[in-house]
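Have a look at the structure that comes next, please.
What follows is an incomplete set of chains from the complex, kept in their original frame.
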Amino acid sequence: MADPRFHGSSEPIALARLARIIGASLARAADPEQPVDDVAPLDDAGPEHLSFFDNRKYLDSLRRTRAGAVVLAEGFRDQAPAGAALLVADRPYHAYALAARAFHPIQAVSRPGVSADAHVDAGARLGEGCQVDPGAVVAAGAVIGRRCRIRANAVIGENVVIGDDCDIGATASLSHCIIGDRVILHPGACIGQDGFGFAQGAEGHLKVPQLGRVIVEDDVEVGANSSIDRGSGPDTIIGRGCKIDNLVQIAHNVRLGAGCLIVAQVGISGSTQVGDYAVLAGQVGLAGHLKIGKQAVLAAKSGVHADVPAGETYGGIPAIPIRQWRRMVAAMARLGRDGRGEGG
Amino acid sequence: MADPRFHGSSEPIALARLARIIGASLARAADPEQPVDDVAPLDDAGPEHLSFFDNRKYLDSLRRTRAGAVVLAEGFRDQAPAGAALLVADRPYHAYALAARAFHPIQAVSRPGVSADAHVDAGARLGEGCQVDPGAVVAAGAVIGRRCRIRANAVIGENVVIGDDCDIGATASLSHCIIGDRVILHPGACIGQDGFGFAQGAEGHLKVPQLGRVIVEDDVEVGANSSIDRGSGPDTIIGRGCKIDNLVQIAHNVRLGAGCLIVAQVGISGSTQVGDYAVLAGQVGLAGHLKIGKQAVLAAKSGVHADVPAGETYGGIPAIPIRQWRRMVAAMARLGRDGRGEGG
């Protein structure tokens, strides 16, 4: 289904083998040798495709799909068209992800080698199997691991360290940082520049040297045009497995624990610490010097000015426990419906 | 008036001819052959310039202007200085735009040709009349139409398709996308990278291959450092004539209808659909899987968590009909003035 110009051609996989790969059970009498050519969305899939269902909003699409096979949860078996083979999984989206990866392996390097139009300094070191695209710049002292892709017009600054199997996006810019293994930086991401540090004064704002680094641990992904400033003295640290979306701002000295999800346009101010597996929804803003507990969740657009306990969900500006915020919103809506305000 | 270093020199146009070009009527006895050299703002214009008035905030500037000619609406004729020729138009800003375009035609290509310092793969195709600037990278399989400008250090990824008369800004990055005619991408815009798709789990977040594309229809403009992710399976679609400002985030599978105005720092979450000619003001955030109706308007900083009907104006977090929001704000302001809170 995927456009082969951009995603390559996938090899067919027999249904039974696919079920094993994705950890699903073949729920309906179906030919275990039935070939599946690729994954596709419910609305677009044909008999040769595997699709998935994981959001009740798309129940109509499930009922109408022409997909040859569908991954879904046990409770929705009756909703799929009679003709479709069913693969039942506890976590259908996770199972779908495994299927998509089976058809389209995630692999940064396509043709190892350094383009004649790349600018790799003689004092830089590249591991085996790297691919450096035209216009990429790798400065002196940089140390890059094995099987990394440095895409077109990316800039790897002096003495930057990058681990194995990383994918550095086009026009990304790195300096003053140590990057782990299997890190993906999308286009335009900026890592390691000066933090926003000034000693304010009526005579002008005195720039404070930013003497730390950015440490990006293994399996991190950073979105397009996001920026992560280096520490002012301590380091800025992005924990293992964090996934950071586009246009996110992470200030100096911030520490993210493992596995945080940071959605687009979030801003985290200086020296704030975020616990493991916290989730910051879109456009959240965090003040500086805070502690956000493990697995805390911050609703979209929250403005956080105080610590948030582990495991709690907060929302609002300023952010408060989400139940309290919902009550407040309901009460405010009543105020709006009263019609006594001058705006009515 | 425009600095000729940056905007070239404009040729004089006689007043009567200018009035015809912009669809205005010459409202005062004036020499129809009076030459106009260029456009200029009310405050800066001299006798050789055409200026415009379209915002009551600048009525003082209108009264004081030294402009030789002014475009304005019928109702403001009396406010202009006696010496100025007047061009009356129903939509003065639109008429001004036509005048500015007459003096300064919008044209991406200035000197056709491929710079010796550009990196155009032998397997890419360029239409006639293109200009490719130094450091630009055009990868294998890319197909670019006629009279396109690919500016310095822009990156056109493998198999990307671009129509005619496009202007791809410096350091912009494109992959996995099909671009129409007369599309303008400003510097740093990132189109086509992976969406933010992970199957979450306590054992880590599993990256889901993003198998769609970005389709950018004709006459779209995308601002500096904005990012548009490709679809996860379906495509991300930017409808004909959409104008997208700077630092905007558009997630995977979003569909914008025709002519939407998306102001700076807006974020649109995955799979949300926005109807034709909707207006999203600055810093608006939309949750995923929503439907925003045609010609809906979302006030600045709104946070939208539910569908918005066509033609309606909503505001607030969460967004509600704007009249209700105004009443609510007025009621809340009364609470603030009461002085009984601990913050007082």
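By written order: A and B. Residues from 1 in each chain.
Quick note on the criterion: contacts are C-beta pairs under 8 Å (C-beta built on N, C-alpha and C of every residue); 3 or more make two chains touch, one makes a residue touch a chain.
Model, not experiment: these values are computed from the prediction.
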A student told that 2 identical chains are shown should find the copy number of the whole complex to be 3
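Heads up, the rule we're going with is that only the chains that are shown with their structure count from here on.
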Suppose each chain is reduced to the average of its Cα coordinates; what separation in Å results between subunit A and subunit B? 27
If we count contacts the way the header does, which residues on subunit A are in touch with subunit B in the complex? 1-3, 5-7, 39-41, 43-44, 55, 57, 91, 93-94, 96-98, 100-101, 103-104, 106, 115, 117, 133-135, 151-153, 169-171, 184, 186-188, 219, 221, 223-225, 241, 243, 245-247, 259, 261, 263-265, 277, 282-283, 300-301, 317, 329, 332-333, 335-344
Of all residues in subunit B, which touch subunit A in the complex? 119, 135, 137, 139, 141, 153, 155, 157-159, 171, 173, 175-176, 188, 190, 193-194, 196-202, 204-209, 211-213, 225-227, 229, 233-234, 247, 249, 251, 265, 267, 269, 283, 285, 287, 289, 303, 305, 317-318, 320, 323-332, 334
